[in-house]
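With one protein chain removed, the remaining protein chains of the complex are shown where they sit.
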Amino acid sequence: MIIVIKKHTDKDRVDALLKKLNGMGVNAVITQGESFDTLNVIGDTTKIDEQSFKAYDFVESVKRISAPFKLASDKTQKVIKVGNVNFGKDFVFIAGPCAVESEKQIVELAQDLKNAGANILRGGAFKPRTSPYSFQGLYDEGIKLLLKAKQQTGLPIISEIMGVSQLDLFCDVDIVQIGARNMQNFELIKNVATLNKPVMLKRGLANTVTEWLLSAEYLLSNGASDVILCERGIRTFETTTRATLDLTSVPYLKDTTNLPVIIDPSHAVGVSKFIKPLALAGASVGADGLMIEVHNDPENALSDGAQAVTSAQFKDIVDNVKQLLNAIK
Amino acid sequence: MIIVIKKHTDKDRVDALLKKLNGMGVNAVITQGESFDTLNVIGDTTKIDEQSFKAYDFVESVKRISAPFKLASDKTQKVIKVGNVNFGKDFVFIAGPCAVESEKQIVELAQDLKNAGANILRGGAFKPRTSPYSFQGLYDEGIKLLLKAKQQTGLPIISEIMGVSQLDLFCDVDIVQIGARNMQNFELIKNVATLNKPVMLKRGLANTVTEWLLSAEYLLSNGASDVILCERGIRTFETTTRATLDLTSVPYLKDTTNLPVIIDPSHAVGVSKFIKPLALAGASVGADGLMIEVHNDPENALSDGAQAVTSAQFKDIVDNVKQLLNAIK
Amino acid sequence: MIIVIKKHTDKDRVDALLKKLNGMGVNAVITQGESFDTLNVIGDTTKIDEQSFKAYDFVESVKRISAPFKLASDKTQKVIKVGNVNFGKDFVFIAGPCAVESEKQIVELAQDLKNAGANILRGGAFKPRTSPYSFQGLYDEGIKLLLKAKQQTGLPIISEIMGVSQLDLFCDVDIVQIGARNMQNFELIKNVATLNKPVMLKRGLANTVTEWLLSAEYLLSNGASDVILCERGIRTFETTTRATLDLTSVPYLKDTTNLPVIIDPSHAVGVSKFIKPLALAGASVGADGLMIEVHNDPENALSDGAQAVTSAQFKDIVDNVKQLLNAIK
Partner (left out) sequence: MIIVIKKHTDKDRVDALLKKLNGMGVNAVITQGESFDTLNVIGDTTKIDEQSFKAYDFVESVKRISAPFKLASDKTQKVIKVGNVNFGKDFVFIAGPCAVESEKQIVELAQDLKNAGANILRGGAFKPRTSPYSFQGLYDEGIKLLLKAKQQTGLPIISEIMGVSQLDLFCDVDIVQIGARNMQNFELIKNVATLNKPVMLKRGLANTVTEWLLSAEYLLSNGASDVILCERGIRTFETTTRATLDLTSVPYLKDTTNLPVIIDPSHAVGVSKFIKPLALAGASVGADGLMIEVHNDPENALSDGAQAVTSAQFKDIVDNVKQLLNAIK
């Protein structure tokens, strides 16, 4: 951490700051510059809030040198086993409807998806919808139906949790998803961390990669050991597509952390016909898997039908992604 | 709502869509255009999810005509009485520290703020911090200390709630705040709505005004009648300041809704010396009040000291804002 | 085009608007809605500025139905022949340094790139640099050196034009590039359009796809027939990487226009080690080619060395992209 201070600052004031730094377990070396002096802080600064030093009027700016997330930047190879697949080693296909709607819908679809090459079944029981008047999911019943589909197909399941009161319902869910809108719902994150289960953490629509990894750090430092990241598009000025899929972040993530990264092209483009090219792009940029929304009957889906592909289209995506991965491995 | 459909679409398919619309309680009039035909949907479309129609491959696009929030766009004059002030009628000054730190801190500061002209005391007990290693607040104890300050000064209090498990603690808090990161935490919003208390809903960092009003609609349609909006800056490409205060939204809000709008310049600029000009701008743009972070000793604040002004600086802001309002009323 | 008007608007005022529309060569059909009435404008609205109707106080909003660019949305197959490659048919590799620095640098590098599989040589002679103190290119001399490299290798060349006074210098340049910062420099665009040469139009950092296609429309309507689009990353709140490569836009462009789309991963990520994965993603998302910055000695490059790969790294990218394309074609 570098604390930039104004020239000719009263020595007593700088000494007070140095003493404060010592109290935090770090030291600082002063370098005289031409326009400013700098304090190079030496030691573990992970847990120091760099913003706090800006309250001193003689501090011009503060620059962080090392990452503020220690557990999330661990580089040792990470493999997360769920059912028969290993995140971080195998390329994983997660598929299913935006929302669980009925037993027939989810069980039939799960069977189709398994045949098409899906490794894990997704399905929403609790749906965070922008409007209070949109379909909000089947709640508990949705989880039960997902479990039935799991039982009948053997596919592990993933579903989104929206509140602490739902924790008990997720005990047989294989991966607990924290959605984009809850990426900084720290109350929920801390509680989910205690479940001792794999967690998929979606990136918030307007959250930086650093904030995303700090939310992963919340999970890791509160007991979750198996964290999977999911990029689903960020909010930008461009409105032609629903969001802008930030594939640029993937190589950075692979360089910075050992956490598996999944790409969700469905929420990013929002239109089913554009999903295949983005899925291929996600696979070729180095991600560890894909999460794709599939529906038996997109035109009559209770939510997000516009971005749902059919099982047949999903199979075509799986086949093409496998060929692609084979070619560039 | 306008549903744009491709020319030469099979009549049966359009009829199926018209029938679906009828089932939703609305009608549609077809107009033949040069490049596309359009279905003008007639009736109450508030509760219809316009995205759903995009699942039909013959639908080119869907345009919403009337606002998707009915309760939030009510225009009858709204006055929310809290203590001695009336939001929507009086200009309200809310002030206090980012976080409650100790009894001495909050009680002394509350007295100073009252003297300086504050109408309501703010103070965080549960703090949503980006890093798990930052100070997270005093929790229950923080609420107790706020209540002490209320008792001793008579100032009503406002504090942020972060989770459903904290609901009971807020029974004597005058205004419950839903923070920016929880603007789309619908689980929390629905529960807070049942408290039958004034709620301050902060705008999310990357949420549109429409999404913000839809979250207000969640509150209003779930039982809360007194909703106050708070603009605190949005996330843009500009990083010179912490956020970009979107004052452009205020006249739009005053034109669209009857909900009071409060400006929080502290979180937007992030630097104490820039708060006064933004406070003046907030007052002159037509907002109903200001929320400003004040600390007894900013350099040693446990959180966000860089953006905290002192009581004396707060008094100067209050005085200037009052003169300004007097001049332009 | 749909013009939404307020209920109970004076008939005379609506009639005046209808008459104005007639004067523009279009008609309008009125539909009575519940909250608003709508005027469905029938006819060719390409050249009508929809914003102008918002000046009427009884107009609530205006929605455009068909695209505002007619030439750019032509769908007939487009092939642009440059040297031995056909944009729109062959996958094209464009490579070269950010800036031309010397004869030795550009001639040697051109030979290496040709051997590595490049089809076209890029090189900057006029450099738009954010700071006036950064290297601004060799100007005329840079173009001469590029032409020497072209002569010795047979590679067609592309270079960026920054002003109208440079038009004459580009008569032997095979593709004239309009850079991101000049995407809405309409004076330059109109003049370049008269050169009767292929033009590569880079997307502006903060320009929507619609604005980009409107700039292409400027070229097409002013005489240029061969326009190539180049996506190079957009500006978002994320600063971990230099820009956010908007691959989400590519399938939309392929669906909307017949203009070839090239991906420039170098400017988007800004770091050489992350370019290969983004190049692969660009190829798999359906683009027509790649433009990649390569330098003989990145550490001593006069501009943008951080994002330059070596010839050997470029060859590895070419080989992998070819394998990938072969697998998914």
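Letters are used for the chains, namely A, B and C, taken in the order the chains are written, and counting of residues starts over at 1 for each.
To be clear about the criterion, contacts are C-beta pairs under 8 Å (C-beta built on N, C-alpha and C of every residue); 3 or more make two chains touch, one makes a residue touch a chain.
Values in this document were obtained by computation on a predicted structure and should not be read as measured data.
Only one of the listed residues, C:Leu147, C:Ala306 or C:Leu325, touches the absent chain: C:Ala306.
Among C:Ala118, C:Leu188 or C:Val209, only C:Leu188 touches the chain left out of the display. Checked against the full complex, the candidates C:Asn222, C:Asn258 or C:Gln323 give a single residue touching the omitted chain, namely C:Asn222. With the whole complex as reference, residues 46-47, 49, 51-57, 68-69, 126, 128-136, 162-165, 181-182, 184-188, 204-206, 211, 214, 217-218, 221-222, 235, 270-273, 298-301, 303-306, 308 of chain C touch the missing chain. For chain A, the residues touching the chain absent from view are 2, 4, 29, 31-36, 38, 40, 42-44, 60-61, 63, 65-66, 206, 235-237, 239. The set of chain B residues touching the chain not shown comprises 206, 208-210, 233-234, 236-241, 243-252, 255, 268-269, 273-274, 277-278, 280-286, 320, 323-324, 326-328.
The rule is short, and it goes like this: only the chains that are shown with their structure count from here on.
One inter-chain figure worth recording: chain B and chain C are separated by 39 Å, centre to centre, where each centre is the mean of the chain's CA atoms. Taking each chain's centre as the average of its CA atoms, chain A and chain B sit 26 Å apart. Note on chain placement: the centre of chain A and the centre of chain C lie 31 Å apart, centres being C-alpha means. Residue positions 206, 236-237, 239 of chain C each touch two or more of the other chains.
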